[in-house]
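Shown next, in structure tokens, is the structure this report addresses.
Every protein chain but one is kept in place in this view of the complex.
Note that the chains take the letters A and B in the order they are written out, and that residue 1 is the start of every chain.
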Amino acid sequence: MIDTLSTHYNYWVFAFLLVVGLYSMMAKNNLMKKLIGMNIFQWAIILYFISIGAKRGAQIPIVAGAHGQGEELAIHAAEYINPLPHVLMLTAIVVGVATTGISLALLIAIYKKYDTIEEDEIIQRLQQ
Amino acid sequence: MKKLLGIALAIAALLVLLYGIEDLPPWGVSDQPASLHVSPRYIEKSLAETGVPNMVTAVLADYRGCDTLFETAVIFTAGIAVLMLLRRAMP
Partner (left out) sequence: MIQHQEDIIIQTVCRILIPFMQVYGLYVLAHGHGSPGGGFQGGCIFAASFILMPIAFDLAAFKKRFAEKRIILLCSLGVFIYAGIGWLCLLLGGNFLDYGELSAILPVDPVMARYYGIAIIETGVQITVMAVMVSIFINLITGGRHKEETQENYD
């Protein structure tokens, strides 16, 4: 397992990030910290997908100097990095912004009703 | 107690993830499976078919245009949901 560290070190970083997010979603008591953990989890997955598209020695997926024309240009797939993970993760980032906004609004609504966003205190209030 | 359980589960998840990493291709190789099947078609044809040099924009707005339409609808729904959750009339 440890011998993959030299060639797969990006995946190690993402695995640690994902576990940090998972831990804070499971063990933290504050709902705001749980939300931050959810965002860290999400970004681990987004970074993983982005790093799948990387090719060493290739350039970003924009054809230089081909604005509006260029059916004649010969484009080789090995010269450009994979654009599909970027597109999919752009979608994921946007959906993440939407979920984060709604979660913050829900936190404000919870705080208005229970005067706290600590999980155990909310459960105490619910059991009374 | 809750913290210990969380740490144990997190370490278990980390071990499973690190075990799965061995099967992934190394970072940055150009012949990994994700780069071989679908993406060469988009890279080579998107400029000729749409006239847009930026392949990410071409795929996002043209090939996956319906996806992006409903993604915009998701953003719109989020804004309306925040309004419905929080907004109260004030005199």
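Here, a residue touches a chain if its C-beta (ideal position, glycine included) is under 8 Å from a C-beta of that chain, and two chains touch if they have at least 3 such contacts.
Computed from a predicted structure; not experimentally measured.
Residues of chain A in contact with the chain left out of this view: 60, 62, 67-68, 71, 90, 93-94, 101, 104-105, 108, 112. Those residues of chain B that touch the chain absent from the view are 48-54, 56-58, 60-62, 65-66, 68-69, 72-73, 75-76, 78-80, 82-83, 85-90.
Here, only the chains that are shown with their structure count from here on.
Computed centre separation for the pair chain A/chain B is 8 angstrom, with centres defined by C-alpha atoms.
By the touch rule above, chain A contacts chain B in their complex via residues 1, 4, 7-12, 15-16, 18-19, 22-23, 26-27, 29, 51-58, 61-64, 66-71, 73, 75-78, 80, 82-87, 90-91, 94-95, 97-99, 101-102, 105-106, 108-109.
Per the touch definition, chain B reaches chain A in the complex via residues 2-3, 5-7, 9-11, 13-14, 17-19, 21-22, 24, 26-30, 32, 34-35, 38-40, 42-44, 47-48, 51, 53-56, 59-60, 64, 67-68, 71, 74-75, 77-79, 81-82, 85-86.
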